[in-house]
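All protein chains but one are shown at their positions in the complex.
Chain lettering (A, B, C, D and E) follows the sequence in which the chains are written, and residue indices restart at 1 in each chain.
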């Protein structure tokens, strides 16, 4: 099985790939002719592909987010490899392929990540805070197992949201040990909750966000999760204006730090300050790690990374 | 009864005034001596006052937000009038004075304003929107009758919140008539709700904000009223993620327009755009009207107004 | 007569359309071949069109801003309809078509709008202000009847400038009634004058701006209209530094509110504050109304609107 | 005659000084007592002074912007010298003092500066540009001889405006010689005109701005001088929309470079770019030169200078 | 021994305190009379003090940054405690007091902190990086033992710089373990070096910065330490333009992240991104911890903290 990341110019390949994007386009010929412009992916990366010989009737045989069997040739085009497809067909039951084998995913098993999050929630000492956090985890449902943390900004892959949460929990635990004045219950709950409404904000399958939901665009995941906390409190009988509810709402509402980054209030609790900087630290470092991981080992500079002041990152070597 | 706005230099006055602020300060003498630094107010305006001859035991006889009987002399000090107090005592039942006669208030009766707001809510056609708006008006309670719209920014007086709301409703009705594509139900509800959580955000008496509440500082009135809408939906059995609830949350969350002004999402509905600009128009014009009303008729320029790009306003005369 | 807004995929159509834009382009063939890339328009909207079979000698037969008779087929190309032209020729006198029947225009008759503006000028009580406003309206000439209010930002169609002015005058009258402290003469004159130099700033035909004029780019319509007011005062014998002239200059110079939006001074009159917010309110709501009107009824989201913080607008439905 | 800049602690002095500012203030004593808080100045600098023994009836004997004969003692107060006044009286005709001997002024004679400006105007080759520039110089009148260039920002002294203009003309001539593609007529006229409406924008005597005029606050000196150019063109019969008038208006309107610095249009002519940077260069260097000149030679750092990013300047020594 | 943090109104106290600030001021009396305005400090906090009865000849007996023996009375003045001094004299050898017992200091022994830093430098694997870091630590000298990390922003106390460095090293080690792709040598060296030129940027004694040095104001600690690295490389024979030197210079130059925060380049290495966010996280959390620690336990809100978007911080309690 040839991985995308190992393809070289003029290499012929036959194998299964995820059809991540599929558009029907038209050539500039007169009259124009339909062809497929695709993005094929596997766990090692992705590649642009063209299927010029699209036949009448073939147009409806394939959709995005399916696995397809592909025969083609890799070619350098404007300094980047792309795949010229010779034959392509959707994978069928007889092929015995698993969709999840072909998608980019967090490096830790999704179920394991969710189990760690649940265990952290259980470890919260204060019953009200624990129960509200647990209510929201249940409300997120099994989407927590597969959602990415963002459309493209960072952790944009299968289980990226859970992975981001778990890494932040690790940093959070370290800081609570280093600085005992921090309230661990609040910080753990804040980390678990901070991005938990992303599944209500966007629609995703297989770790790939297709679009933001109407409700997501109109309210945003900060105010959404703040509403979940209100709902949890009402359902659990915790007074909706009690200090604990206020603290949890403050943590999630302020975690983007500044108004221009979407927070209607700025961090005003030690734990809110910690939450914001833990979130930044984990997200930025993951952007760097993923950007370096997605360029060949011998290249020194990544592409520009929007979340890092739109700068490229250089590979330290010594 | 002499009004503060009519006092002139060296004029002696005896009358009742609201003690709006009262601080014990100390002179630079050695040893320092206690005196009272006060702000006295009536319906026509306010004046700084000093009570130099504070006697032992007298310090606890008076508090702010009481009416006091005052005998004193107006004096020019650094180009501004202040009152040198000769005698002062709290008003008692025997004086027969009404606190509310001495405070700055909206030019329309508070009960009348609230009645107009309630009538507008009743006129909303859609039952879910009407019920949610009505629920929130009930939740605001009788504070809607007396709260100001802000601590000092605009409409900072008794019933200022209700007055601001009613004037905006008038503009809203005009615009719905001028542009029938606007959804009147959404716009009317949005206007009623947009500042309705201010009583949860700040603590005020007699139209004077003493401080922001903890919950107000940590969450802000935009996310607070968004939470009220969630609560109303849950209590009324309207699905919390239905389009109507989404629209109402969007209206209140976006009404400050920009992230740096406190809105976590920007207006993305015709009615949200209308709401923001109606709010700005009414607030800014009221700032101007109040600033011009609080300087003597013969003066041309108001003090700097923070809400107007920190500019003074010039009195047009012709 | 088939309207552009009703065309569907594969529909054949013969009819008259305005040639809004016309470019000669070349295919990627070797050797490249000329074709026409057009934008066709009627009162219902516009559509991209291609005329691949451009013949030698045909290139000079047609120009933009003419009506043409077109025979073609609508085709979906990259999810948008465009028209593949089979035959095209300019309309001649024998066709009996009116150019003005094929352009996008304000929903009210241009002459009616200008008559309303003139009537409002006549209603100004102060003779100096009335005469200066009238002088400037005369100077704008018949361009006031057909100019758009902007190149693309808002009211970008035939008589858009007059329509914008009339709607603002309606809001202005409402506010003067609601807030009697406003000086009606100043506000009415300010509204009439604020964008009146746009015809000196840009070159437009049929409501379509082809380009900004040199003088428009170098001075801008705010300083231009301020110069018109100076000229009017000199011609009418009103002292050029009198308070009335100052007020009118201030109103037009400050109506963009902030320096970064092009105003060299910020609003410092009640009427200047009102003018700016009335202008914003009308322009923004028209952007929303036009954006919603230009997408199919069944679509929920408009394209991004630059004048609304570059956000799309969602269609409220209930 | 003792100069202010040479005073030392405990030195007794008798002499004539300009009363630059004079305020009646009151001590914190009970009852408070009136005293004078003054700023005295001569050509070498200025010093704060107190006259504690103000006698009844003496209050009306002196005004600001008069010369007074003063007897007093210099004293260190909070690390700065101030003058404790023992006796003070207005100078009379018998004293034979010249007001202008006691004010801060440009280092070149005012009449000489104005003569240089007039000569530069005469040297403009194009008659229309020359005549418009000359018309505006006449309109500025003899205020050009004594006005400062700003209230406090830079060149804030007698004839500062003319001095700033002359130094800029010197740099302008150098650049025209260095870069012949520059249009000398436009650049010379632009330099002469750029700040010429400052006398309409602010009220000043003896190089000291007391306040901005109403017209200055509402229109600003950029749009004011643009209006003067329109007036000059109309009076001189130059078409008001001709390229030459457009260029002159553009030069003055754009010379602050950015919208947030007050320019409604940005420089779009070579000469407008040159004008802006010559203006900055001369103004900033003068700020530095004046700031270094107003601190004792042995001090290394000036106070913070608002026009230089609010930084202090260090004295280079080697 | 009474601690400042335990003083209450009207309490009389005799003890030793650090004279943190000492100014001679003058009363408003006529003639004015000298008194001392002081800030006294001990390890628990600080308090404003007045010594009204300053006697002739006494003025030169005391200086700031000495320990003094004080007898006085605590008094509430404008809602804050201050100390009215009855008697004060400098501590002498006979008093047997240690200056360092009276200053605010990091919670870990300075020598212990420096030893930890040196040990981390020794643990760097790459000899060039280790030697350059070691060279700079030697160059900082014993100032590393007592310098604060900033004048007032954060860690503004004895050994604050070393404490900040050690806490960051702890976080850095955690992250290197959590994310093995990080280059530990570079990150450890970056943390050690990032603020190491602060002793060249500012003058401090006892953890109290008196002022910035001329060289500090003109160059800043980022470019200063970059210069130290160049010097170290030259002295150690490491090529000054080698990748290792480049990486170290980049780490220190970019650690403020944005140009407006003083970094001439933005982070473009994984370790530079980590360094910036570790620095922010530690500095911000210390600000919060110190702010909460310096208000009484029963108070809920700290004063505004400039480094936290100028927000106050609320004490979480549950």
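The rule is short, and it goes like this: a residue touches a chain if its C-beta (ideal position, glycine included) is under 8 Å from a C-beta of that chain, and two chains touch if they have at least 3 such contacts.
Source: prediction; values computed, not measured.
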Relative to the complete complex, which of the depicted chains are touched by the chain excluded from display?
A, C, D, E
Which one, E:3, E:76 or E:258, makes contact with the chain that was left out?
E:258
Looking at D:5, D:100, D:266 or D:294, which residue reaches the missing chain?
D:266
Considering the whole complex, not just the chains shown, which residues of subunit D touch the missing one?
126, 129, 167, 170-171, 174-175, 178-179, 181-183, 185-186, 243-244, 247, 257-258, 266-271, 273-274, 277-278, 280-281, 284-285, 288-289, 292-293, 308-309, 311-314, 316-318
Missing-chain contacts mapped onto subunit C
25-26, 28, 30-32, 214, 217-218
In the full complex, which bits of subunit E touch the chain not displayed? Write them out.
200, 214-215, 217-220, 222-223, 226-227, 230-231, 234-235, 240-241, 243, 246-247, 249-250, 253, 258-265, 268-269
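The rule we apply is simple: only the chains that are shown with their structure count from here on.
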Can you list every chain in contact with both subunit D and subunit E?
B
Select, from A-C and A-E, the pair of chains that is joined by more C-beta pairs in contact.
A-E
Among B-E, B-C or A-E, which pair gives essentially the same interface as B-D, with more than half of the residue-number contact pairs in common?
B-E
To test your reading of the model: what rotation angle superimposes subunit A on subunit D by C-alpha positions, in degrees to the nearest 5?
180
Chain closest to the middle [Cα centroid of all protein chains]:
B
Report same or different for the subunit B and subunit C interface, where same means the shared residue numbers exceed half of all residue numbers found there.
same
Once you find the CA centre of subunit A and the CA centre of subunit E, what distance in Å lies between them?
41
Expressed in whole Å, how far the mean CA point of subunit C lies from that of subunit D is 45
Multi-chain contacts in subunit A, i.e. residues touching at least two other chains, fall at 214, 217-218, 243, 247, 258, 268-269
